[in-house]
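Below: the structure, in structure tokens.
Left out: one protein chain. Kept in place: all the others.
When the chains are written out, they are named A, B and C in that same order, and each has its own residue count from 1.
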Amino acid sequence: MIRFNCDYAEGAHENILKLIMETNMEQTPGYGEDHYSEQAREMIRELCKNQEAEVQFFVGGTQTNLTVIAAALRAHQCVIAADSGHINVHETGAIEACGHKVWAIPGADGKLTAKQIWDAWESHAVNESYEHMVQPKMVYISNPTEVGTIYSKNELEEISKTCKECGMYLFLDGARLAYGLTSKENDLDLETIAQCCDVFSIGGTKTGALFGEAAVIINDILKEDFRYIMKQKGAMLAKGRLLGIQFIGLFKNDLYFQLGDHANQMAQKLKKAFQKAGCSFLVDSSTNQQFPILSDQILKELGKDYSYCYQERIDEEHSAVRFCTSWATKEEDVDQLIEDFEKIWEKCKSADKR
Amino acid sequence: MIRFNCDYAEGAHENILKLIMETNMEQTPGYGEDHYSEQAREMIRELCKNQEAEVQFFVGGTQTNLTVIAAALRAHQCVIAADSGHINVHETGAIEACGHKVWAIPGADGKLTAKQIWDAWESHAVNESYEHMVQPKMVYISNPTEVGTIYSKNELEEISKTCKECGMYLFLDGARLAYGLTSKENDLDLETIAQCCDVFSIGGTKTGALFGEAAVIINDILKEDFRYIMKQKGAMLAKGRLLGIQFIGLFKNDLYFQLGDHANQMAQKLKKAFQKAGCSFLVDSSTNQQFPILSDQILKELGKDYSYCYQERIDEEHSAVRFCTSWATKEEDVDQLIEDFEKIWEKCKSADKR
Amino acid sequence: MIRFNCDYAEGAHENILKLIMETNMEQTPGYGEDHYSEQAREMIRELCKNQEAEVQFFVGGTQTNLTVIAAALRAHQCVIAADSGHINVHETGAIEACGHKVWAIPGADGKLTAKQIWDAWESHAVNESYEHMVQPKMVYISNPTEVGTIYSKNELEEISKTCKECGMYLFLDGARLAYGLTSKENDLDLETIAQCCDVFSIGGTKTGALFGEAAVIINDILKEDFRYIMKQKGAMLAKGRLLGIQFIGLFKNDLYFQLGDHANQMAQKLKKAFQKAGCSFLVDSSTNQQFPILSDQILKELGKDYSYCYQERIDEEHSAVRFCTSWATKEEDVDQLIEDFEKIWEKCKSADKR
Partner (left out) sequence: MIRFNCDYAEGAHENILKLIMETNMEQTPGYGEDHYSEQAREMIRELCKNQEAEVQFFVGGTQTNLTVIAAALRAHQCVIAADSGHINVHETGAIEACGHKVWAIPGADGKLTAKQIWDAWESHAVNESYEHMVQPKMVYISNPTEVGTIYSKNELEEISKTCKECGMYLFLDGARLAYGLTSKENDLDLETIAQCCDVFSIGGTKTGALFGEAAVIINDILKEDFRYIMKQKGAMLAKGRLLGIQFIGLFKNDLYFQLGDHANQMAQKLKKAFQKAGCSFLVDSSTNQQFPILSDQILKELGKDYSYCYQERIDEEHSAVRFCTSWATKEEDVDQLIEDFEKIWEKCKSADKR
């Protein structure tokens, strides 16, 4: 069984493991107050070209999201998200458990537009019963989104402008940011993201770290007492240096971006093979997640040797599924998958009506 | 200005005030442990033909909803509701503030169907990532709904059956129950509701009481320690007898149903006048809330002497608004409104393109 | 059975009921946006000599406390209270249910001192692990306290000064404020309280209203979006005018203070009778709650005709209990109680060792 179901099936890139080994018996302060964490923070500030950014490290994405949102909102405030947003669907109500509604808005291809955000905000602002409704105070977007799409520089700037006009914080979830920033269609960079967002995360777990997400806080208001909330949410790692060390490894010699690029190349190779066969896609993704629509028969055959992730039913005979590549994907595995797929496709051609 | 914007613009029915006056200087225990509350509970049990029902009284509807839901759900569980449901829209995130997601499902005419409920539940049950998603454990419906529609006996029984099959509690919000049970189209009664629901409320605030909602708990599991949660949520009235006394007043000689019937008659009179003029409606309501679609010009004219509630924009020139009648609506006020409406309609006819 | 167990055994003062009757069929806007509520707000602002104060009305005390605290604190902040404080003991964890720790400090006679507050704050401020501990941000005091004691002007000013130095909000729970302000030992007034506190409440439920607490918000920061939180907590009464009307009744012609004075006089009469017999007290109270220490035998006898509230066991044969007077206490009932007490005391004298 070769796994394409997710991008966290392996451990960590060897550079990162090496750093962990080398520093293992050094004594350091705990809870992220060590010099490695500080060095990693400095590297991230450099990349963001923002010397005032506060950087805090987390073990996982749900933890990052819930801590950032709990730290930012008062009791009556909500966060706007695309309905496919991770916080709306796949965090078992973590945000609501902190007391806040996720205001889910139907998102085209997993994305929100500046206009949707404005309309949502305005619908609350002009409503006579506004006190009877949750107050939108934060916008959550994922880049890449949960379906692999990415925001353009122009889109992000428009969203940022709208958020500022509405007095709402903009939070970008970058759990797969490496794959977004190295997409061929991408025109964003960390500097622009830091200019547009009040807070955003840089994911390590899915790009070569054992685990690790960096929350980068730009807006001064959001910095206040942030670490208290981290501790309260169980998000302050005792041996916090493990996070610092891993991010040092990721950003040393641009490893992070190389790993992102590799996964994207593998995904595009796979995408082309699916396209060549004439198969359609749930969305058009330029990143490491691909969502081909395949007949149930083909999926059954493929499933014998390859794991993928079920996404949604399209019609009685077809489903969209997710194939993920990652920093760790071997090209030989992709080639094997393509070869097997083409055989199965040929075999099933007559049966496949789509 | 004559108010048709809501059904709680006046105080209480005279019978109720009289009872409050008569009992005023009597000393009783507090927090709903007095003999008046007990007597009211007994009356409600009789009406529901369920001697085991636990009845607890609340001051307001949001309080009732959030207490019932907080008492019923564990941290990871959510409540399914129509997207127009009061808990989803007009309680400032009260349910989320208790830690629970409201899973909003697009509802036709404010209602949910048994099939929608089943599909929602099943989509969770069969999902591989079910642990990463909130677990549906309660279904919330309003009867009448927020747009005045009602459930038929058959619909409620189907929903109840589905909930039982899925292991979910059924909670019916009866803030306007009087107006539902006395609608000409209604075939439900309290006995059936008590058979179908795990818990439901009977609203007094909008039907002749100064304030007061009765929560009727049928399912034994939901009874356990319920009053602790009431107290925690600030929902235990010190002079609890005020609630008992008012419900005695409401159910004595069927006053509750007479008041409901009166409001419905007034609403139907109004509805017919709107229909006669050729105006269309947002939904077809047989209860005390009517949602005519009128031109902005007509609304402006009408707004000079009558208050109504803005509902939603229909097109560039028309909006749907809500006219409410209530137990206290005077027929002469309705007649005056109709007369004025007809004049304005006539005047605006040429301008009104709809 | 004559009830001395609490100060909310009856309904409302006749003046208040009269006002409710007279205004009953008037149509007003809901949720506290009516002219009666506005008039009551104005009266309270006058009494507090603070035209900028925001006044919001609540049905009950727990509701008031939890809403004020939930509106004031961020997720990691706590409220300091005496261990006997109502929020610490008798609100079923309402504050914790909003996510905040109550930092309980042993209070002499139910009170906190400025020094205790400073010490608590400093112990956090200087702690190396401060981020691992809740951050004190509000101080909650009751006046009168839960055991009937009151703060002097000097004490309150010291506490206020300390809170300002520590950057903490001061919240005074005035559920029984009438009885405090009319105590013979009192030197506080509403103006001073408004100068010292960031927010405080004026209780109506226990002083002649059917129900009602007024939250007076002095600090501008605490005013922001306060009504959203009220709605979320189920604390916005639909027919909000009922609260405004009652506070008009309470403050018209100083009724509120007359009612407080009456209860205190009745309590002092009772206190003197207990003292005369040689009985000691749990605390020395100058307000409407008295806590005599009596033998179990005497309590048993007294309990046949009078209800009191059990407070705590003192030794194997004695307990402290609470006798409450109120605005509604009849002098003849107090006289009867004294007469019966003296007879029982005499009878039990030989058995009573204390």
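One rule holds for everything that comes next: a residue touches a chain if its C-beta (ideal position, glycine included) is under 8 Å from a C-beta of that chain, and two chains touch if they have at least 3 such contacts.
Nothing here was measured: the structure is a model prediction, and the numbers come from that model.
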Contact residue for the chain not shown (choose from C:I2, C:M133, C:I314 or C:I338): C:M133
Touching the absent chain when the full complex is considered, from C:E33, C:E96 or C:E157: C:E96
Per the touch definition above, residue among B:K161, B:K231, B:K252 or B:K269 touching the missing chain: B:K231
Identified contact with the non-displayed chain, of A:R41, A:H76, A:K137 or A:K233: A:K233
Where the missing chain touches subunit B, by residue: 31, 70-71, 74-76, 98-99, 131-132, 134-135, 225, 227-232, 236
Residue ranges of subunit A at the interface with the undisplayed chain: 1-3, 6, 8-12, 14, 17, 20-21, 23-30, 59-64, 66-67, 91-94, 97-98, 205-206, 210-211, 228-229, 231-239, 242, 328
For subunit C, the residues touching the chain missing from this view: 75-76, 78, 89-93, 96-97, 99-102, 104, 128-129, 131-134, 309-310
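In the analysis below, only the chains that are shown with their structure count from here on.
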Top chain pair, ranked by number of contacting C-beta pairs: B-C
Centroid spacing, where centroids are CA-atom means, of subunit B and subunit C in whole angstrom: 34
Between subunit B and subunit A, distance of the C-alpha-averaged centres to the nearest whole Å: 41
Contacts with two or more other chains, residues of subunit B listed in rising order: 91-93, 97
